[in-house]
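Shown next, in structure tokens, is the structure this report addresses.
Missing here is one protein chain; the remaining ones are kept as they sit in the complex.
On to subunit A.
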Amino acid sequence: MEMLAILIPVSLLLGGLGLVAFLWALKHRQYEDPEGDSHRILKKDWDDRPKP
């Protein structure tokens, strides 16, 4: 049962991390164009060097 003292905080922390990541993505407009982004990943435009 002592394991719980570690496991519960760990699970809460992981959940919290997920939530923070989600809120970050939302703030940075990662959900503006889901369809476009799924196509953009197939483009070869900036394969050789990063977009300036």
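Criterion: a residue touches a chain if its C-beta (ideal position, glycine included) is under 8 Å from a C-beta of that chain, and two chains touch if they have at least 3 such contacts; residues count from 1.
Everything that follows uses one rule, which is that contacts and distances are computed from a predicted model.
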Q. Name the chain not shown, per its UniProt record: "ABC transporter permease", "Heavy metal translocating P-type ATPase", "Nitrile hydratase subunit beta" or "Spore germination protein A1"?
A. "Heavy metal translocating P-type ATPase"
Q. Which positions on subunit A touch the chain that was left off?
A. 1, 4, 8, 11-12, 15-16, 18-19, 22-23, 26, 31-36, 39-40, 42-43, 45
